[in-house]
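As you look at this complex, bear in mind that one protein chain is not there, while each of the others sits in place.
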Amino acid sequence: MIFTLVFLKMEKKHMFLNSKRQLLKTAALTSLAAAAALLAGCGKKPEAPAAAASAPVAAASAPAPAKPAPLKIAFAYVGPVGDGGWTFAHDNARKAVEKEFGDRVVTSFVEKVPEAADAERVFRDMASQGNTLIFGTTFGYMEPMLKVAADLKDVKFEQATGYKQAPNMRTYDSRTYEGAYMAGVIAGAMTKSNTLGVVGSIPIPEVIRNINSFTMGAQSVNPKIKTKVVWINEWFNPPKETEAAQSLLNAGADVLFQNTDSSAVLQTAEKAGKYAFGWDSDMTAYAPKAHLGSAIINWAPYYISATRDVLDGKWTGGTGSWLGHKDGAIDMVSIADFVPAETKAKIDTIKAGLKDGSFSIWKGPILGQNGKEVLKKDEIADDKFLGGVKFYVKGVEGKVPGDDKK
Amino acid sequence: MFKLEPRPEASKAMSFLSPLLALAITVILGTALFMLLGKDPVRGLQMFFVEPLKSAYSLSELAMKATPLLLIGLGLAVCFRSNVWNIGAEGQFILGAIAAGGVAMLADKETGRWIVLLVLVAGVMGGMLWAALVAWLRDRFNASEILVSLMLVYVAEMVLSYLVYGPWKDPAGFNFPQSISFLDVTKIPKLIIGSRVNVGVFIALAAVAVFWIFLFRSYAGFQLQVGGLAPAAARYAGFSSRKALWTALLISGGMAGLAGALEVAGPLGQLTPHVPAGYGFAAIIVAFVGRLHPVGIVFSAVLMSMFYIGGELAQSRLGLPKSLTGVFQGLLLFSLLACDTLVHYRVRWQSSKLKATPAAISASNTSTAESTA
Partner (left out) sequence: MEPFALLLAATLNAGTVLAFASLGLLINERSGIVNLGAEGMMLVAAVAGFAVAVHSGNDWLGFAAGAVAGALLAAVFGLLVIWLNTNQYATGLALSLFGAGFSAFVGIGYTQQKLLERPRFAVPWLSDLPFVGTALFKQHPMVYIAMLLTAGLAWFLYRSRAGLVLRAVGESPESAHALGYPVRRIRLAAVMVGGALCGVSGAYISVVYTPLWVEGMIAGKGWIALALTTFATWRPARVLLGAYLFGGVTMLQFHLQGEGVDVPSQFLTMLPYLATIVVLVLISRNAAFIRVNMPASIGKPFFPGG
């Protein structure tokens, strides 16, 4: 700043003709340049160990000569880590990885990365920062990730819920429909009005499949139920979720289910003295009187095994994994005490059956809304069939959004 | 106690200095924020102001991000100068993207490169159409353009959603809400291999020149500005306020639509529900910080892009939350508006510490004790 003042003095002498306006312009620009130089200069110094209060980046300590440099892993999240739902579950898994591997890994994350062109930049930046394993936790990152993977062949990419792979990129997903089915079983047992309500997020196959599985689970204990669906067209919008839940309750539903990410539906149900479920994460604490159980996703087993594969040099791309209860990825937890014992026993049976492969949720005969068979008796749906579910099963009311058939 | 005294004429010095002053204030407040959060403020500021400029790749990303902001900002500058408050540029952006995407999807293997031009023109038309709706409702029914244009943003989002979930959904896309990926022939030509920067940058810079000429050297532009500054005088001079309304809205709608087309046929390459990226709203700040002047808007667009990209970097490198970007942008605009007062007023202290007044010769010690209530 000193030289700015000197500059000023010089200016004053020589440029009084051109008036103070010119002078001040120059002074301001000079100060700004000086400030920029200062900042840039500071940047050349070696990075001070950041006294970060809550930074997820572990301090880059100089490794002991014998140990290899830690594996740098980066995560891109679509929502805020505090959403209590989808992103929260991913972040918990990230923390589990840190806990498991200690100083053999260094993790970092970027939240609220939009599912659009910006994502590409974030991935490239992560790679340029030395991250060699990158997780993209939503479908919309698929295309940007693919582009970056094509350019950066040394970096390994993991993409959630997508379907395109590459030699250095693979996809993973969870069988949320298993959790939905189990929720349905409990719902069918607990409902008195025989009307169930689902607050739907975005009408993609996964969500439609969940609605169907929920309905089928309920029908297995209570064939008389019917399911009403309301779509909010977003993953996360608590006020809208509240309004949607309220309208379902008004229409006579007494047990609610959701594919949206906040606890709004659960809390609305409690206010009205009805029941609902937690989704993605354990939501018992939000509404203990209304909470029947939470269908949770646990990404930790997969994240830990992926990390281990990279550390052991065994990681290969090009595959898609679909993880269910038997992989530890899906569970129905915190089932309420007031749920009847026989229902709880049925859930345990289902879990055991899923674990050893003896039980299949999507096993025929399954009827579509119009009564026609979509799956013959004893026929078990394969992953391809499940991936393309665009129809409602019998018992679900309404039309699938965007379905132009019929 | 300080007092605001109106200047006899607007201070040119302050016109330049006020954005810089506002930036300085934002930086100071930002530093305080970083310290409060326990982060090194110098590193924090580096993320926002130095890192985005460091390499050729980052510069290309900066250009990519600044292009839509620049384009939309130019259009909004014309609008705001005419006292037409188009808050719904985001909706016009979406419609431009939809129109451009629609044309892009018509291409097949035989189509030539010329379709790129058609795609861009479609984008402009789409944005104009959406803005025309606003203009018509204001012209015919007197409905406030602020509110109508804003409501239409939500409507535009739903139209896009309907299209990508329904009629325009990729049949091979596993029922996910997205259109087909556009064929390469429809994509905007890139400038440099290895970076994402495309011809859009040139289009934007050309637009700067065009708009400068329009605003400051053309009769039509003059009419618009007079209409905005002194409507009564404009009426007296026979300038049609209706023409001004339509011109302003169509221009800003067209520019927003063009930005949408570039985004969709450029880095995105398909239509998804995530096309709306908030550029339409950020461009409002860009227009203001750039003093509604084409050249100023170039700088403010770059600055705003630095905030965006810096915000991402601050997250991944320093663990700072994303909401900080929004805080910075808001602070910048606030400080700018406050500092802008200095263009038309000078501040007088009792101790007469002068601020940027060319020769404060007015020796009349007006220490009036008049109440400023």
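The chains carry the letters A and B, assigned in the order they are written, with residues numbered from 1 in each.
Everything that follows uses one rule, which is that a residue touches a chain if its C-beta (ideal position, glycine included) is under 8 Å from a C-beta of that chain, and two chains touch if they have at least 3 such contacts.
Computed from a prediction, not measured in an experiment: that's the story for all the values here.
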- Message: Going by the contact rule already stated, which one of A:86, A:101 or A:286 would touch the omitted chain in the full complex?
- Response: A:286
- Note on the structure: Across A:77, A:101, A:157 or A:236, the one contacting the chain not displayed is A:236
- Task: Extract the touching residues of chain A with respect to the undisplayed chain.
- Result: 80, 82-84, 197, 203, 228-233, 236-244, 246-252, 262-264, 267, 270-271, 273, 285-287, 289, 397-399, 401-402
- Note on the structure: Against the hidden chain, chain B presents residues 4, 6, 85, 87, 137, 141-144, 146-148, 150-152, 154-155, 158-159, 161-162, 165-166, 281, 284-285, 288, 321-331, 333-334, 337-338, 340-341, 344-345, 370, 372-373
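What we mean here is this: only the chains that are shown with their structure count from here on.
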- Message: Could you list, by residue number, the parts of chain B that touch chain A in their complex?
- Response: 11-13, 16-17, 20-21, 23, 27, 37-40, 42-43, 45-46, 49-50, 57, 61, 64, 158, 161-162, 165-167, 169, 174-177, 181, 194, 196, 263, 266-270, 272-275, 277, 309, 312-313, 315-319, 321-322, 356-359
- Message: Give the list of chain A residues in touch with chain B in this complex.
- Response: 19-21, 24-25, 28-29, 32, 35-36, 39-40, 42-43, 47-48, 50-57, 74, 80, 108-118, 120-122, 124-126, 128-129, 139-140, 143, 151, 163, 202-205, 208, 233, 387-388, 390, 401-402, 404
